[in-house]
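Below you will find the structure I want to go over with you.
Here the complex is missing one protein chain, while the rest keep their positions.
Let's look at chain A:
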Amino acid sequence: MKYLDEFRDAALAEHISASITREATSSSGYRLMEFCGGHTHAISRYGITDLLPATIRLIHGPGCPVCVLPVGRINQAVRLVQQRDVILCTYADVLRVPCSGQMSLMRARSEGADVRMIYSTKNALQVARENPERQVVFFAIGFETTTPPTAVAVKQAHASGMENFSILCNHVLTPAAMQAILSVRTGKMLDGFVGPAHVSTVIGSKPYERFAAEHSKAVVIAGFEPLDVMQAILMLVRQINQGRATVENEFSRAVTREGNLKAQKLVAEVFELRDAFEWRGLGSISESALKLRPEFSRFDAELKFGVDYVPVRDHKACECAAVLCGEKRPQECRIFGTVCTPENPVGSCMVSSEGACAAYYSYGRFREELT
């Protein structure tokens, strides 16, 4: 939109685009995965593919927190809020994710469940304070970026002796998911990753080093601004052309090798590794998610209310699993844009603006309909 830096942006974009076109000449092409939904969104939102040569193939990764939650996790939240008379606080996107029996948290709300949309963990604590006679559960989801605020909330609740606050913990870990991607066909064929932005500010660039060293994948950590993504693509092309595979940092204004040690310490104080966690699309991955440490277990809604996680299968026509590991493009799902639309999502990838299907549908579908 109309800001001063606009014009500079457009000129820079053109410049980077020209460099990529000039240098990305390998006949075998460049298969790059942007891990984060934030990048997927930026790419579609700014039409970045229009600025790239045909040799570059961008493959969307699983880094969308709402998308990777399996149906069973939403079922669990719905059961909790319907059967235990709690107030469930959650971020907006989660509300619309469909789960078993044509339900969603949004539908549960319309049927009388007390589900509240919040913007931050602070809001959730606030709701708990304002409703001392009710139990308030925060549906905690997300990668390493959203974990520290949840840790802070739990510590605050602990310090002030709050009895009516707990979390349904679904915090997951990025490196574990990247590792899992590398074991599927598309993952093995990847030339490189556009590495996470915000996640890396917390965990640093170090955790990605093994992907370069052991799997020979180029990794360039990139910010979420469109120019960041383009610059990272250029850096990846250069690494690949030179036959290198290292971790480089385009987002050095915010990411260091070690990351945010204070945040890491905070998270380690409150959380520990789960033995395994089921991801949508990637299946069960060992040590890929967090749970509360025993000292904080009274804030664990799963234990407090005795609601178990029961795995269920995805909708039979849904290709979210394949989309999430980059095996398929959204428009290769048979129900994309017909049965499954943002208004009436069948899979989770059509819900969040970071989901590949939603991004394609909302921003890019003019392309395929033209061809």
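One rule holds in what follows: contacts are C-beta pairs under 8 Å (C-beta built on N, C-alpha and C of every residue); 3 or more make two chains touch, one makes a residue touch a chain; residues count from 1.
Everything that follows uses one rule, which is that contacts and distances are computed from a predicted model.
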item	value
Listed names "Glutamate transport ATP-binding protein", "Rieske 2Fe-2S domain-containing protein", "Hydrogenase maturation protein, carbamoyl dehydratase" or "Sarcosine oxidase, delta subunit", with the criterion being the UniProt name of the chain not displayed	"Hydrogenase maturation protein, carbamoyl dehydratase"
Hidden-chain contact residue, picked from the options A:Leu95, A:Ala124 or A:Ile221	A:Leu95
Among A:Arg31, A:Arg129, A:Lys155 or A:Arg365, the residue in touch with the chain that has been omitted	A:Arg365
Touching residues (missing chain, whole complex) on chain A	1-3, 6-7, 9-10, 13-14, 17, 44-51, 92-93, 95-96, 106, 117, 119, 123, 226-227, 230, 341-343, 351, 353, 358, 361-366, 369
